[in-house]
Structures are given as structure tokens and as C-alpha cells.
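Just passing along the structure, written as C-alpha cells.
Note that one protein chain of the assembly has been removed; the remaining protein chains are unaltered in position.
Chains: A and B, in written order; residue numbering restarts at 1 for each.
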Amino acid sequence: MKNPIAVRVDDLTVAYNYKPVLWDIDLEIPEGVLMAIVGPNGAGKSTLIKSILGIIKPIAGSISIYDKPYKKQRELVAYVPQKGSVDWDFPTTAQDVVLMGTYGDLGWIKRPGSKEKKLALEALEKVGMLAFKNRQISQLSGGQQQRIFLARALVQNASIYFMDEPFQGVDASTEIAIINILKELRKSGKTVVVVHHDLQTVPEYFDWVTFLNVKKIATGPVKDIFNDDNLTKTYGINYKVAINK
Amino acid sequence: MTIPQIEIQLIAVVVAIACAIPGVFLVLRKMALISDAISHSILPGIVLGFFITHDLNSPLLILFAALFGVITVVLVEAIQKTGLVKEDTAIGLVFPILFSIGVLLIAKNANDVHLDIDAVLLGELAFAPFDRFFVGEQDFGPKSLWVMGTILITTCVLLFLFFKELKVSTFDAGLSSALGFSPVLLHYGLMSVSSITVVGAFDAVGAILVVALMITPAAAAYLLTSNLKKMLFLSIFFGIISALGGYWLAHFLDASISGSITTILGVLFLIVYLSAPNKGLISVIIMHKQQKREVMLLTFLLHLNNHSDTTERHINHLNEHINWHKLKSKRILDLALKNNLILIDNEIVNLTEKGQEFTKLAIDYIITNTDEKIEHMKDDFFLFRG
Partner (left out) sequence: MNFSEYFSLLFSDYTLRTISLGTALLGAICGMLGSFAVLRKQSLLGDAISHAALPGIALAFLITGAKDSNVLLLGALVSGLIGTFWIRSMVTKTHLKSDTALGLVLSLFFGFGMLLLTFIQKQPNANQAGLDKYLFGQAATLIEKDVQILLLVTTASLFILLLFWKEFKILLFDVEYANTLGFNTKFLDILITFLIVLAIVLGLQTVGVVLMSAMLLAPAAAARQWTNKLSVMVGLAAIFGAFSGVMGTAISASQNNLSTGPVIVLIAGCFVFISFVFSHKRGLLLREYKFRQNRRELHHNKTLLFMYEIAKDHKNIEHPHAIKILNNFYGFTVKTLKQLETKEFILISGQNWSLTKKGYYQATTMFMQNEIKNDNTTN
């Protein structure tokens, strides 16, 4: 039985000033995959995610989540931005940041209560950060900060997760912890889309991959399309990679 | 014109030029607000100098004031280094506290001196001719002219001597270090010059006009060019015409000269802000619109290229699939038709040969960013000038 399409991107085009960043992207992400988006720097990977989430306005194109427009399906989608996109000197604790993940469900004005706090603590435990719940976020290491961001998304209990370079600048144990959580998400039927910077680990971590360089080069199961041909088309030089078949 | 009138205009012009030069560097180094900070925080310096000499005309006042200008910068940087607050916050804390100390010093010794804070802030050029520079019995002219003139000449000499060092350290501090021009030394040199200029100038024109004269001409010039030399010339030019224009405006309206010069600066900046080619607001908006249209055109052509299925190339489909308003779609269609890039047959859109070639070249350019093939198209399309 073929899986339903969780995310459909049609003719997405985004340009900054005079530079085209994404051209005519058509993409179908089936439900339940753990997908990596790879491509060289400036290929538009972050832009793709931000356009899907409505953070950046495209010049053309449409996004649908389970066949409905994204704006109507927000509660199904969770976002883990790049670590460097926030000021970590902001006065707040780890628990507080994770609690922010409940704000979407609460809607305007309502305050987080004991139910939300419980969800936050559970998420903190899942990422191994329960002991740090009262720690000021500026005192956390890079890996710990990334875990907090992940916990914040987990709290949303979404169906689809978008993550922007979650393994960038984290220690080895955090990387392992995160990928295990992602695999668990996939096992429970969630769809996970990750902008990934490290080609070496793609076959090991992901089952689907999209090659992106302003245009979509290829997308599909790793075993089918993660090959030298597509790598060369995307990165422009002769790429040799050993894939564990 | 009477002699005092000429003298006022001369002073105004000299002040304008003297402020424009360091102003350019402050704007380029993202330190514009230091000028505002210094203009306020030098008050305690002036007061202390006055307490020592009891002479409002003593050069010691200028010296002390300039010293406090440098102290301001040192304090701001010391606070920034602690990392307890961000950079801007440090500036916003230091100068009001120093200014307050100055005001308090004055108030405590109100009997001794009449230092009108009004004049400190607002200044009035109209009185400048009355403050003369006497050597013995000989009247050499307005004191302000001599003071600012000296400062101007010194600034010009320093600019001339250190031009390339300033240029490198402003645009690339790392390179500057590597080449042996200490950026720290240049930084403090610039701060000292700015300080002295502010002190010398605000006696004549007040604290606020000094800030306006330092930042506005440089900002306007920055919208017109990125070349340092051109920027300096333009700033000086803008400063001069604002000074003269402002004087005559004040004359005509019988109003404050400082206020008038600032207003002229404002009008000038507004004009440049709106109408500068490439970087002015109107140009930016027009170019954005044009660029958006071109991008849509290209998207549309690429879409045609990618889909051979005729249902995807039906006119109505454009609206649904690419998600554009009917009006936008029509404009794009017309643009493409006009350029002979498409043919419409039975409401199905097809690429012409020219259209196909154009599309292919465009894709190549986008992916590889090499622009040799699209040279001939650069004139028509903003997109490829990027």
C-alpha cells in the first residue's frame, strides 16, 4: 500500500534581490519517511524549509500538507530551526524554551498550565535534558541547546517535523541521541525532513533523500538515488561515495 | 552682504566640512551614534575645564572636553568587554551618566558660572561673529573660525597622511592588522579627531547640529556611491550646500540657523533617499517589481519547459497550479508574448524556439552562475545583472 503524501510542493520559486534561490521545485514527501535534504552551500535548503513553513514568501508555488493548504494544517507541522538563529543569552531556562512548543495549541492569551508543564518535562526527559530543566540556556553547550530545540518540537506532537541542520556543531553523543529519536519518530509513522550537511552519514541515518541545488536534482529512496551520478549533478565535481548496500 | 553675515556663512561651511570628513568614517564603521554620545558626554569636561580656568574662552576647555570624548569611548568599550550587556546598551548608559554628572557639577556651582545648557545643546551660530579672536589689540576675526579652521586643516592633513590606512582598516580590519597598520591606533585616532571636532563645532552650532552634520551628508553620499574618495567629496559637497542653504533659509524665516541647516540637511537626505539611482527608495521599489516580474516570467517558461503535457500548459492552469492571481498571470503572458518567447494556440501555451533557447540559457546561468552566455540579455533583464 502506498503511503499518502504528507507534503506536496508545487512549482516553488523563491528569489532574494536578484539572486534566484529556488527554481520551480516540485517535491512530494510521502508519509513516514526520514528524509535528508542535501546540497552545496547556497543551494536553497534552508530556504526550502522556510518557504514551506511560510516564513519566507515565495514568488510562485503552492504548499499542501495532506492535500490541504499549509496555513490550515499548522498544528500538524513542527519546526526545529538552526541553533544559531536565536540569541542564547536571552533570560530563560531550558524548560521555558521547551514549554514554548505548547503555545501553538494554547492559542492566544491562554497560559501554559500543569498539563503543558508535564508535556514539557516528558519531552526534556526524552532528549536527556531533564536534569537541566532550570538551567539558563546560555550555560548550555551546543549539543544541549540542540536537544532543547528538538524537545520543543516534540512537545507539539506533530505529524511532520522539519529540522534545519540539527547535527551541525554538536558532540557525538548528542548526534546519536538525536538520530535515535528521529528514527523512533519514523517508526511511529511520523514524517521527518532534515536539512543535512554531512553526506557521509546520509545512507546510515536516512531512508529518503532529496538532492537540491536551486533546482531539485533528484528525490527518492536512498538506496535508489544516492549515487555518484546524482552527487555529481548536485555538487558539480566527481563524487565517489561508498554506499553500504 | 554684511561682514558678520559672511563670517557666519564661512564658519558654517568650515564646520560642515570639518564634520563631514570624520562622519564618513563613522558611518562606514557603523559608529554613527558615537557622535551623539560624545556630543553629550563632553559636558563634564567643559565644566571641569571651566572650574580650573574660570575662562569660557580658554583652550583648556576644548582639551578637557575632547579628553572626555575619548574617555567616553574607552568606558563604552570597557563595558562591552564585560559582556554583561550588548554594545548599544553600553553607549546608551555611558553618555547620559556623564552628561548628568556635568549638569550636576554646574548646578552645584551655579553662582560661579552661567553655562546655559540650552546653548550647549542648541547652539546659535548667529552669535558666533561676536566672539572675536584678539591678539593684543588686533582683531583677527571670529574665534570660532580660527578654532574650526585649525581643526579642519589638521583633519585634512591627517586624512591625507593616513588615507590608505584608514581605507584598509575601515573595510577590512583583519587585513589592516596583517599589513601592520594597527586598527586599534587608527580607531582611537579617529575617535580623538571626532571628539575634538565635536567640541570645536558645538560651541558654534550646538550638539545636535554637529551630529546631523557628521551623519547626514555621509549617509546621503553612501546611497550614491561606495567609493571612499567619491563619498568624501560628496559628503563635503552636501555639507557645504546645506550650510549655505540653511543660513539663507534662517535669514528668510528669521529663525534659528542651526535648526535651518539641519532642516535643509533633512530635505536633502530625503531627496537622495527617494531618488538615488539603484539604492534610493523609488529605484529599489521599481527594481523589485521588475525583478519579480522577470522571475515570474522565467518560472513560467521553465514550467512550460518541464511539462510537455498540454493540460499543464493550459492558460487557466497557470492560475491554479502556479498560484498566481489572474491579473498577474495575464501580465506575464503578455510579457512573454511581446518578447516572442511563447505562442498561444487554442489556449495552450507553447514555447517558441527563442523561448526554448532563452530558457536553457537561463537555467544554465542559474545553476552555474557563469554569465558569459547571457551577456546579450543583461540589458533587458535585471535578473542577470545580479
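Observations on the structure shown:
FYI, a contact is a pair of C-beta atoms (placed from the backbone, for glycine too) under 8 Å apart; a residue touches a chain by one contact, two chains touch by 3 or more.
These figures come from a predicted structure and were not determined experimentally.
If you put the hidden chain back, the residue from B:L63, B:L228 or B:L281 that touches it is B:L281.
Of the candidate positions B:I46, B:L166 or B:V211, contact with the hidden chain is made by B:V211.
On the side of chain B, touch with the chain left out of the figure occurs at residues 27, 30-33, 35-36, 40, 79, 82, 84-86, 88-89, 91-93, 95-97, 99-101, 103-104, 107, 110, 117-118, 121-122, 208-209, 211-212, 215-216, 218-219, 222-223, 253-256, 258-263, 265-266, 269, 273, 279-281, 284-285. In the full complex, chain A makes contact with the omitted chain through residues 50, 53-55, 74, 77-79, 81, 85-87, 90-93, 96-97, 100, 103-104, 106, 108-109, 111-112, 128-129, 131-132, 136, 141, 144, 152, 173.
The rule is short, and it goes like this: only the chains that are shown with their structure count from here on.
Partner chain B is touched in their complex by these residues of chain A: 10-11, 13, 15, 17-20, 23-24, 26, 59-62, 213-215, 236. Residue ranges on chain B touching chain A, taken from their complex, read 291-292, 295-296, 298-299, 302-303, 306, 321-324, 363, 366-368, 382-383, 385-386.
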